[in-house]
Structure formats: C-alpha cells, structure tokens
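Left out: one protein chain. Kept in place: all the others.
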Amino acid sequence: MSIRVHSEPLSVRTKGKGTYEITDQVREIVARSGIAAGTVTVFVQHTSCSLVIMENAAPAARRDLENFFERLVPEDADYEHDDEGPDDSTSHIRMVLTRTSEVIPIVDSRMQLGTWQGIFLFEHRRAAHTRKIAVTVMGD
Amino acid sequence: MSIRVHSEPLSVRTKGKGTYEITDQVREIVARSGIAAGTVTVFVQHTSCSLVIMENAAPAARRDLENFFERLVPEDADYEHDDEGPDDSTSHIRMVLTRTSEVIPIVDSRMQLGTWQGIFLFEHRRAAHTRKIAVTVMGD
Partner (left out) sequence: MSIRVHSEPLSVRTKGKGTYEITDQVREIVARSGIAAGTVTVFVQHTSCSLVIMENAAPAARRDLENFFERLVPEDADYEHDDEGPDDSTSHIRMVLTRTSEVIPIVDSRMQLGTWQGIFLFEHRRAAHTRKIAVTVMGD
C-alpha cells in the first residue's frame, strides 16, 4: 500500500437560504486524487452555513427540511446577537444543529454514498455568499 | 509505520423505529483490521436512519431520546413530501438532526469510546429494514 493525502478547496456560490448539492464536485475531487481506498473529509469553513447528507431525489423533502428549520429556529425569536440581522444567531444555531464536517468512506474508488444520499451545503443566510469548503482525501 | 486501510460493510436488521446498538460489530471490524493506531469511520448509507453515540447502560435514557424526537419532529405535522407515509419527511429531518458519519480514534488497538458510550443505529422508519453501514479503519 502507498497511502497519500490529497486536499483541494471547493467554492460554492449560494443565492441565499437553502440547500445546494455538492456531491458531483466532491466526487470529482475523489477521482482526481486517484485514491481508491480510504476516506474523504468534507469540512465547511463558515459558521453561518453547514453540511447535510440528505435525500437527493425529491426536492419536496428538502423544502420540508428547510421549513422545519425555519420553525425550529425562528428568526423572529428574541436573540441577543443580531448585529448582522435576524439571520445572525439563527444561522449559528442552525449550523450547530447540522454538520460542519462529514467523512465518507471510499471503497474501490467509489464514495460509499447510498443510492439516495447527496451531500448538500445548507446556507442559513438570506444574502448570496461564496462559501469555502475544505476537502481532504486520504488513503491508498 | 505501515499505514493501511481496511473497509468492511456492516448490515443491521431493524424492527422499526428505535435505537440499535452496533458497538460490538464495529469493535470486531477494528480487531479484524489489525490496526492499532488510527481512526475508524462509521457511515450509514441511508437517508431515513442515522447514527448516534449514546448512553449505553440505561434503556430509559434511550427511550427519553426517542420520545424527544417524536415530539420535536412530529409525524402529524404538515409535510409536503409524504409519498411513503407520515414517517417519510420526518425520517429525513431526524437523520439531519443526528449523524450520518462518526469517526472514533483508535489508540493501542482500542476504540477510544468513553465508559458509557455506545454506537447506535437510529431507525426512523416504522417498518423493518435491513440497513447498510460502511466501516473504514485507517492507521498503523
């Protein structure tokens, strides 16, 4: 075996709140790494957006998810930290309730995602942003 | 050092909603890998069940957890995506609120779980399912 590390930054342009699929971009990084057995770590470098692995076929499932978070962490509640508006503390809380890092096994050069699993950036801000994600593939 | 990668699929039969301990099965994969120092990545390949690391001694603690999720993400709320029944969108949301992947350090051939920590599959569907988990051990 010859283990190695391959890292690439990934940039995603968001248009405000919602889920944005990044599965293909991560898959391409895994392919470029040439690593056939190991793991890929996906890490979002922000505190007002996050990662989720989610159903990738039905947009309605994602809308239900997004609506659930609007109700669970409502913008019109009373927060102390609102320097950047009503989506300030709510963004941080929604990030904490979801994921910053996700690690996916690679076997026979394939990410071991299930049939219906997609990797999504979950944007919690109303405004458009360019989001940075660090991707590291490690293995043989 | 001689770093290597050892991957094995794990299959878990569930009997509907609830938490199912998989600690022993993961421990056996770590033992079979022969890897004494590194990490084990556990990744559930579905979007309607998830992973949690939870108190493994008191079943009442797990029942409290399961009841909490029934209240937090109630099946009788109004969801757009309900093709597969009232446990459809709720399963995806509960999955997002818990974990898809978990990474546990290995030191001196032992997973570094705390005394009361167990690894559990959290089934969010009412019906029985066979669930697939990808386990990758990497290290020396």
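When the chains are written out, they are named A and B in that same order, and each has its own residue count from 1.
In this text, contacts are C-beta pairs under 8 Å (C-beta built on N, C-alpha and C of every residue); 3 or more make two chains touch, one makes a residue touch a chain.
Everything numeric in this text was worked out from a predicted model, so none of it was measured.
K.L.:
Pick out which of B:65, B:93 or B:121 touches the chain that's been left out of the picture.
P.N.:
Reading the full complex, the residue touching the unseen chain is B:65.
K.L.:
Since one chain has been left out of the picture, which residues of chain A touch it in the full complex?
P.N.:
2-5, 7, 41, 43-47, 72-73, 79-81, 83, 88-89, 92-93, 95-97, 99-101, 103, 132, 134-136, 138
K.L.:
For chain B, which residues lie in contact with the unshown chain of the complex?
P.N.:
These residues of chain B touch the chain that is not shown: 1, 3, 37-39, 52-55, 58, 60-61, 63-65, 68, 72, 97-99, 102-107, 112-114, 116-117, 138-140.
One rule holds for everything that comes next: only the chains that are shown with their structure count from here on.
K.L.:
How many angstrom between the C-alpha centroids of chain B and chain A?
P.N.:
Going by mean C-alpha positions, chain A sits 19 Å from chain B.
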